[in-house]
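The structure's right below; bear with me while I get my questions together.
Every protein chain but one is kept in place in this view of the complex.
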Amino acid sequence: MGANPFHTPPPAGDTQLRPPINLQSRRMRLNTVRRYVVNHLVTVLAVLSTVIVIVPLIAILAYLVYMGATSLNLAFFTKIPAPVGMPGGGMANGIVGSGIVLGLCSLMGIPVGIAAGVYLAEFGRGKPLAGAIRFTADVLNGVPSIVMGLAIYSLVVMRQHHFSAFAGGVALAIMMVPTITRTTEEMLATVPHSIREAALGLGVPKWRTVLSVSLKTAAPGIITGCMLAFARVAGETAPLLFTAFGNQFWSFKLTEPIAALPLQIFVYAMSPYDEWHRLAWAGSLVLIVMIMVAVTLVRIYAARGMLKGAS
Amino acid sequence: MSLDEQPNPSPQPTAPALTSFVAEAAPAGPEGEPSVIRRYLQTRGSGGLADRVFAGLMLLCGLSIFAIVLFILWILIDRSKLSLAQFGFHFFLRSAWDPVSGDFGALPFIFGTLATSLLALAMAVPLAIGVAVFLSELCPAKLRAPISFLTELLAAIPSVVYGLWAVFVLVPIMRDQLGPVLYKYLGWTGFFEGYNFGEGLLTASIILAIMILPIISSITRDIMLAVPISQREAVLALGATRWEMIRTGVLRNARIGIVGAVILGLGRALGETMAVTMVIGNHPVISKSLFAPGYTLASVIANEFTEATGDMYLSALIEIGLALFLVTIVVNAIARALVWAVTRGTPARVH
Partner (left out) sequence: MGVGINVEHLNAWYGTTHTLQDINLNIPANHATALIGPSGCGKSTFVRCLNRMHETNPIARATGVVRMGDIDIYKDAQPVQIRRRVGMVFQRPNPFPTMSIYDNVASGLKLNGFRNRAVLDETVERSLKSAALWEEVKDDLKKKSGASLSGGQQQRMCIARALAVDPEVLLMDEPASALDPVSTSKIEDLIFQLKSQYTIVIVTHNMQQAARVAENTGFFLNGKMVEFDSTHKIFTNPKDKRTEDYITGRFG
């Protein structure tokens, strides 16, 4: 055999090859033990923290569902709040009011949000302006909702000298726009460029390509994104505090204060009346169910691999 | 790719079946005259105007994002002019809050906001990172989906619902069970003095921690997933234990992003309104005890705005709103930049 300078020949008379350093030294053994102990410790900690987090959260959810379910009855959906001290009554005006305000905000927010998302995905690719818009939308998503309420109060309520469902709708709409913009952009980005090219190659103008090919292909994901934004905004209380303001009675006019489910939950929770507390729980359950439906739908959709999730 | 033989110069004869198809398929119209289709398409416009209008409309909507931010900024500055003129920057360093005499100072609210947010972060961050590590590295595949689904669900629960739970469950626990225990064992620190009605800084911090935990955890998990597998494998190949692999292969690379996730959680905590308002006691005092009531920037606005009489009162509250707006914008911008730096290239999730 040619001389290999790196090969230390085994000691004579030894049939086994011993490594040059003593891996069995006490120090090394202790170190290895320590490392494995640390490894196990960390595993325990990670599992423990998950348990600490998950179990109480499940408990909260279960408690909410339980309290809400026991408080929920048909009257909840059909009656407006009874005078204090009298049993019965419901939050029907809150549900309808929420519906009206949410309808308004969707009407205003969804088209603008989708259009902004279309701009980012179809027209702005690579342009610095698009990057700035994207970043600003993300940052806007983190602004406290009460600030939106303040701003719309100053713009609409002060000018009109009264609270209104319309103002509530605007406040929620400006909250929806950044969220929907980002989810729309993400969904449009999943549309393969090859089918856009196919349409353009056929002589279809760009605007028609965007509408009939890009948007149509990404439609299910975009709709899901809108649903999520809707669910998020449906539970918002702070922006409505000084815009829609709340109303103890039926109200269908856009220019008057209007009841909203989260608002009523807040007011009733802080009140000293048991009957109102019961209504607050029931209202919370309705909200949670709606949100669970939206999140579950997104999950199902994500399982088909198209949407990358949004909260 | 060499040719084996001379290419045949003349095309091969074709099967008759195909020829007949094509013969049938001749476009309508006599020889030399364009078909119906060609004529139709020639008369169609090129869509230039429609394209420009459409693109312009989309651009306008895209710019609306800027418009929203600028509008909020402008109107908040405009409506807080009174208070800005009267108190100047010292507004945020003074401890007064007396609507009757018109004396306003926002220091208690800043204290309350910072105290609850930082305490909430201290409680939430270790747990959130633990959950993220568990979900991304240690969790058996079957459990992954339900647990992350649960986390998403909990992130979506409205603030007011958390507040409701806190008022009827957390407050009694704090008052009757947790509070006395804390006082008994940790009273010597001086942080647990005074009357414990259940509502106060600590309770608010706990509910805040519960609320920001899902978002920190899920962003951290995204960031950890964005670290390429090759990094993990390299460390494992050197004989590392699993924790060492996580520590050096994943967390070290994801450090910046995790800091970003934490700051995002902070941003969320700073602006959280409803749940905090319901359990913090709403009293503008600065105190050392965690049992004491407090007040945050967002809570004071939520509580007092609709009853605010007088222009100065309103203006002071709007100035607080302006401060909240600017602070959360800055905090979020920093956080997003950090998160983006790590996940660049991988599609972002909307949080």
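What to note about this one:
Note that the chains are named A and B in the order they appear, and that numbering of residues resets to 1 at the start of each chain.
In this section, a contact is a pair of C-beta atoms (placed from the backbone, for glycine too) under 8 Å apart; a residue touches a chain by one contact, two chains touch by 3 or more.
Quantities reported herein were computed from a predicted structural model and do not represent experimental measurements.
Within the set A:Arg29, A:Arg125, A:Arg159 or A:Lys253, the residue that contacts the chain not displayed is A:Arg125.
Shown as candidates are A:Gly68, A:Gly97, A:Gly142 or A:Pro205; the residue that touches the absent chain is A:Pro205. Remark: the omitted chain is touched by one listed residue; of B:Gly47, B:Pro180 or B:Gly194 this is B:Gly47.
The chain not shown here touches subunit B at positions 1-3, 6-9, 11-12, 14-15, 18-19, 21-22, 24-27, 31-32, 35-38, 40-42, 44, 46-48. Seen across the whole complex, the unshown chain contacts subunit A at 125-126, 192, 194-195, 197-205, 208-209, 212-213, 216-217, 219.
Going forward, only the chains that are shown with their structure count from here on.
The geometric centre of subunit A is 9 Å away from that of subunit B, both derived from CA atoms.
Interface residues of subunit A facing subunit B in the complex, by the touch rule stated above, are 35-36, 38-39, 42-43, 45-50, 52-54, 56-58, 60-61, 63-64, 67, 111-113, 115-116, 118-120, 122-124, 129-130, 132-133, 135-148, 150-151, 153-155, 174, 177-179, 181-183, 186, 189, 203, 205-208, 210, 225, 228, 231-232, 234-238, 241-242, 245, 262, 265-266, 269-270, 277, 280-281, 284, 287-288, 291-292, 294-295, 299, 308-311.
Of all the residues in subunit B, the ones that touch subunit A in their complex are 41, 46-48, 50-51, 53-55, 57-66, 68-69, 71-72, 75-76, 78-79, 126-131, 133-135, 137-138, 147, 149-150, 152-165, 167-169, 210, 213-215, 217-218, 241-244, 246, 264, 267-268, 270-274, 278, 298, 301-302, 305-306, 318, 321, 324-325, 328-329, 331-333, 335-336, 347-351.
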